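Structure below; questions to follow.
With one protein chain held back, the other chains of the complex are shown just where they sit.
Up next is subunit A:
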Amino acid sequence: MTVATTQSSARQQGGGGAGSGNLYDILDLILDKGLVIDVFVRVSLVGIELLTIDARIVVASVDTYLRFAEACNRLDLQQSSSAKGLPDLVGDMTEKGAKGKSKGALTGAAETFAEQFKKSSGGDEQEKEPAQRPKTRSTRRGGGSSE
């Protein structure tokens, strides 16, 4: 995981236009997705593939462990506890997730997150519906089937 310092980017939309400043974030799509026809030859990508691959290594290595340990040791929890009011996504998810075990991890997690999400969106009229239904969802991941 990187400590991303990029300014909280986004909001490029409307008429599209991946201005060159925005190209970086879609490199993986341009280079790894898209239609391929196998009788065509592909230009060499030497060098650039590293960009997309290096991050896949991420978590499991002694170096990472040491870095995590060191970072935790340095953390000033007093100070970071001032962040308490901030949405502590997983904190919420775990509590409720455990409570609602019967619903399965995914449903539990999704719901609690959804609740939090709704709360913070200032959902005026008390919850409209406990579990919002997907409007259009194709065959992916039968999220609803476990209900």
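Brief remarks on what is shown
Keep this in mind: contacts are C-beta pairs under 8 Å (C-beta built on N, C-alpha and C of every residue); 3 or more make two chains touch, one makes a residue touch a chain; residues count from 1.
We adopt the following convention: contacts and distances are computed from a predicted model.
Its UniProt record calls the unshown chain "GvpL/GvpF family gas vesicle protein", which is the correct pick from "GvpL/GvpF family gas vesicle protein", "Putative ABC transport system permease protein", "(2Fe-2S)-binding protein" or "Pyruvate dehydrogenase E1 component beta subunit".
Listed for subunit A, the residues touching the missing chain in the whole complex are 1-4, 6, 8-13, 15-18, 20, 22-23, 25-37, 39-45, 47-48, 51-52, 55-56, 58-60, 62, 64-73, 75, 77, 80-81, 83-84, 86-91, 93-94, 97, 105-106, 109-110, 112-114, 116-117, 120-121, 132-138, 140-141, 143.
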